[in-house]
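Of the protein chains in this complex, one is absent; all others appear in place.
Labels for the chains are A and B, by order of writing; each one numbers its residues from 1.
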Amino acid sequence: MTTETVGSVQASDNGPTSTGSRSTMILGIVTIVALGVLILFGLILSPADENQGEAVRIMYVHVPSATLSYVGCFLTTIGSVVYLWRKSRWWEILAYASAEVAALFTAFTLITGMLWGRPTWGVFWIWDARLTSEAMLMLLLLGYLAVRGLAADYEVRAKRAAIVGLLLVPNVLIVRESVQWWRTLHQKPTLSLAGAHIEGLMLFSLFTGFIAITLVFIWMVIHRFRVAWLEEQVDLEGLDEAIAERRAEGALS
Amino acid sequence: MSTAVILAEATGTWPYVAAAWAVVFGGMGAYALVTVVRGRRLSKKVAPEKRRWS
Partner (left out) sequence: MLSDAWLIARKDLKLEIRSRVALNQVIPFAILVLVLFAFALDPDRGLLQKATPGLYWIAVLFSGLLAMQRSFSVEAADGVTDALRLSGLTPGGIYLGKTLSVAVQLLVLEVLLGAGVALLYGTVITGWLLLFTTIVVATAAISTAGTLFGVVAAGLRVRETLLPLLLLPVLAPVLIGSTRAFEAALSGTPSEGWPWVGLMSAFAVVYVVAGIFGFGPLMEES
């Protein structure tokens, strides 16, 4: 994934014409196969749960999405810390890429959580501790992405976003803790697998979900990283061109 | 509302399962597609020596 090392991705000398490389191609194929296996086990082979019925199948995509949304946040904070410490652009772009992918998975978690809640609780949303903290996580990520996407110089954007990113995990922890505490005064966390007897094929389906969706996550972060890298290059080149034009103007007058 | 309830009783929870999986798979596909297309478009603007992935 390092862009400094010159690897011959294609036979020609022109470099890759996309964000793909041989390794991500292989990763992509493995991911698609894993998703196929997930559909096979999650939707067809695994049985319905005796308490939750067919709704338990939502869990096979919901639980991995939720886990990866937290993994993404963690990567963002690590990337931000290393950027502030070492001024490493590589880590900063990693932080950005994983924040965006984490936001996507947080959205999946929220939507699938609500779609699970409707048949199980009868309503789309209840102020369950986990759902609520996931919603807050979404808002925190949107804040980070808003700062990172500012129309400003790279330095300004990156540094300010890194401060927000640095505080992402502490914030998520404090928010989770407080929401859990607040809600458990009234009730136990409801959205869990505790009601379902997870064993046999169901356990295997959940396991497949974790593998498949983790592969998707890795593939997305790599590609999003490369897109962000290219964006910065385009920005820099645009700046260089503008400076060169100015210099040329100066030379003429 | 009432038709939705009748529909839900008739079909069980399958519509919700289908919707959830459709959102996740559709979302992943759409995001992957957008990312790849953006990458291809941007690649044209960047000098070859600056886009080497290993």
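One rule holds for everything that comes next: a residue touches a chain if its C-beta (ideal position, glycine included) is under 8 Å from a C-beta of that chain, and two chains touch if they have at least 3 such contacts.
Note that the structure is a prediction, hence the values are computed from the model and not measured.
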item	value
Chains in view that touch the one left out, judged over the entire complex	A
Residue of A:Leu131, A:Val164, A:Met202 or A:Val216 touching the missing chain in the full complex	A:Val164
Residue among A:Val179, A:Met202 or A:Val216 touching the omitted chain	A:Val179
Interface residues of subunit A (partner: the chain not displayed)	84, 136, 139-140, 142-143, 146-147, 150, 152-153, 155-156, 159-160, 162-164, 166-167, 170-171, 174-175, 177-179, 181-182
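The criterion applied here is as follows: only the chains that are shown with their structure count from here on.
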item	value
Approximate Å spacing (C-alpha centroids) for the pair subunit A, subunit B	13
In the complex, subunit B residues that touch subunit A	8, 12-14, 16-17, 19-21, 23-25, 27-28, 31-32, 35-36, 38-40, 42-54
Contacting residues of subunit A [partner subunit B, same complex]	1-3, 5-7, 9, 13-21, 24, 35, 39, 42-43, 53-55, 57-58, 61-62, 65, 101, 104, 107-108, 111-112, 115-116, 118-119, 216, 219-220, 223-224, 226-227, 229-231, 233-234, 237
